[in-house]
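The other protein chains are all here in position, but one chain of the complex has been omitted.
After this line comes chain A, so read on.
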Amino acid sequence: MSSDHLTRRGLLQGSAALAAASPVAAQAQAAAVATPRRNGGSAMMPVELTVNGREVHLQLDPRTSLLDTLREHLHLTGTKKGCDHGQCGACTVIVEGRRINSCLTLAVMHDGESITTIEGLGTPDKLHPMQKAFIVHDGYQCGYCTPGQICSAVAVLDEIKAGIPSHATTELNDVSLNDAELRERMSGNICRCAAYPNIIAAMRDVAGEKVA
């Protein structure tokens, strides 16, 4: 099962890498999937995004969430749909440097902005340190929540570095890195397999801290 999983991932990564190497082809592909469809009356709107460093031009029904744009229109299926209502975090991506739930926002609202998805953080050949740490520490079982967990985890370490407080911060002006902080900050990412302790271990590893 796990080799299946890797193969499928590898294929997806491969096609994402191919697309990235050939912007013309990528745009042609984007244009092809975005041919106007029957949509019950909403006029299509042009949307320009920079996704994982690659510019994409789309024509979208304004109802299209950022999540559906990534998955259905750009075929970046690493980002997952769990609840589609902001309740699970599976759809977490990084927009203009900040993590958000891509299910609760419209692509048209992000026209002109930069988006990083799990595919943009690293590739199987060149893993992001957080991806590597999730593997080393067994930070997942089924893997469904994992892309969202990893995007969130990367952003959480940045938020702590930037001194942004959390509910677990004892003194509002003294933000530190500890397990309570990481758990609280990661609470927007639900894991049905309960890989939580290993996710915290992976994050501490990347942060350069001894695992408690």
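Here is the rule we go by: contacts are C-beta pairs under 8 Å (C-beta built on N, C-alpha and C of every residue); 3 or more make two chains touch, one makes a residue touch a chain; residues count from 1.
The criterion applied here is as follows: contacts and distances are computed from a predicted model.
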Name per UniProt, for the chain absent here [options: "Fe-S metabolism protein SufE", "Xanthine dehydrogenase family protein subunit M", "ABC transporter" or "Xylose transport system permease protein XylH"]: "Xanthine dehydrogenase family protein subunit M"
Of A:53, A:124 or A:163, the residue in touch with the unshown chain: A:163
Of A:98, A:161 or A:192, the one touching the omitted chain in the full complex: A:98
Options A:109, A:142 or A:193, residue touching the unrepresented chain: A:109
Hidden partner chain, residues of chain A it touches: 39-43, 45, 61-63, 65, 84-86, 89, 92, 98-101, 104-106, 108-109, 152, 155-156, 159, 163-167, 169, 172-173, 183-189
